[in-house]
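Written out below as structure tokens is the structure these notes cover.
Of the protein chains in this complex, one is absent; all others appear in place.
Let's turn to chain A:
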């Protein structure tokens, strides 16, 4: 009974958050390659706003959203009962301890087993929010270690555009603006690729999706009810 109420409440919050995010951001999803339900994979995106996770999560079609687990800080999400409910039951986050000194578990192993279980992950390899003005901070090594722990893992780069305009850092109220999410082609760690080369390739793949990056060809667009 309690579990059923909780599930119902989670569905309600999911609907409310998705509706609000789409109302404010009218997210436009652009795909360089068709994005099928496919295998579990890791979405890697630039990180300029606190709302990045919510936007990716809300922009994806429901069947993909259900298998998605945003990787998020345990010390933020699991502190109060309400936050824990939103984090665990609505966003279905994969909590990680940020402080390497204090942590007990192994985040890379947790991510690998979530992927094995058929979930997809959202990761921000910059490791923290980018305050600008650089377009992208150097990537942390986590994605490389994850590739080693689980060879063949697909990383799908995403560029999130304009969300910073909706809610600039430090502002209290959002301004409705159209945000664009451009998804690139998946990349996989190659057999004899070293850490630096893989991270550089991943950074380049994310940056190449930015609107003023030199475009190769126009990506196809998916329509969805916004």
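The definition used in the following text is that a contact is a pair of C-beta atoms (placed from the backbone, for glycine too) under 8 Å apart; a residue touches a chain by one contact, two chains touch by 3 or more; residues count from 1.
In this section, contacts and distances are computed from a predicted model.
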item: "Thiazole synthase", "RNA polymerase sigma-70 factor, ECF subfamily", "Chromate transporter" or "CdsA_1 protein" - which is the UniProt name of the missing chain; value: "CdsA_1 protein"
item: Residue, one of A:78, A:149, A:178 or A:200, that touches the chain absent here; value: A:178
item: Identified contact with the non-displayed chain, of A:28, A:92 or A:150; value: A:28
item: Contact partner of the left-out chain, one of A:105, A:138 or A:168; value: A:168
item: Hidden partner chain, residues of chain A it touches; value: 26, 28, 162, 165, 168, 171, 173-178, 221, 223, 226
